[in-house]
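Then we have chain A:
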Amino acid sequence: MSKRWEVRLIGTGGQGIVTASIILAVAALREGNNVVQSQNYGPEVRGGYSTAYVIASESSILYPKIDRPNVLLVMTSTDYEKYLRDIDDNGMLIMNGEPGPEKVPDNVYFIPITNIAHDEVERPITANIVCVGAVVGLTGMVSEAAALAAVEEHVPAKAVKINRRAFILGVRAAREALAKREASATS
Partner candidate 1 sequence: MAEAKLLSGNDACVQGALAAGVRFFAGYPITPSTEIANAFARELPGRGGIFMQMEDEIASMGAIIGASCTGTKAVTATSGPGFSLMQENIGYAAVAEIPCVIINVMRYGPSTGLPTSPSQGDFMQTRWGPHGDHPVIVIAPYTAREAYRETGRAVNLSERYRVPVIVLMDEILGHLRERVEFRDEDLVQEINRKGPDPDSTFLPYEYTEDGVPPFANFGTGYRYHITGLIHDETGFPTNNPVEVDRIMRRVNEKIELHRRDIARTQFVEVDDADILVVAFGSVARSAHEAVRTLRQEGKAVGMVRPVTVWPFPDEDIRKAAAGKKAVIVPEMNLGQMVREVERVVAGTVPVHALNRIDGLLITPQEMRDLIEDIQ
Partner candidate 2 sequence: MGELHEKYLRMNKMPHIWCAGCGNGIIMGAFITAIDRLGYDKDEVAAVSGIGCSGRITGYLDFNTIHTTHGRALAFATGIKLTKPRLKVFVFMGDGDAVAIGGNHLIHACRRNLDMTAVIFNNHIYGMTGGQFSPTTFKNKSATTAPYGTTDPDFDIAQLCIGAGATYVARGTSYHARLLTDLIVKGAEHPGFSVIEVITHCPVNFGRRNNFESPAQMLLWQKEHGVAARKAKAMPLEDMEGKFTIGELYRSTEIPEYLEEYGRVIQAANEEKQP
């Protein structure tokens, strides 16, 4: 990992965003990186605004906060324009949902995370794991193997299979989005 990854995940409380960030952090740690994971939440346990952060880097991490992430995933909105100014100039924005008809900037990706969890995994609760798959698939910040191992470690024993599926579907959706982007770039 030559890059310092600064990932921010935005969701509502109870969506499992913090767990998703911990999984990303553990995967990066297992690959030998320094990591800092943190979160902000409103005082409400469920339903409030929730943001989770992961910093991963080969060098030591002192300042633990992220001012302008290079990966921003938004679970709660499809209004990408609102979030573009929050990210680093070379950053990537991942929106939960289907893109509209207009052409979106090259650094913006739409992944229907909620729909995948709901319709394909058939367990809405796994949206956060789909989200891990999407981030890993789009960024390659950690290997899929390390991420999957971390997923399996952080979900209940009886739910490993379903979460593995959620992760794989997230990765697959990411790959499709990348392929589509490449195709439209070359056409």
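Criterion: contacts are C-beta pairs under 8 Å (C-beta built on N, C-alpha and C of every residue); 3 or more make two chains touch, one makes a residue touch a chain; residues count from 1.
Candidates were picked such that all candidates are chains of the complex that A comes from, given by their letters.
Note that the coordinates shown come from a computational prediction; the quantities given were computed from them, not determined experimentally.
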Query = Which candidate touches chain A in this complex: 1 or 2?
reply = 1
Candidate 1 contact footprint on chain A (complex, rising order) = 22, 25-26, 29, 33-43, 61-65, 67
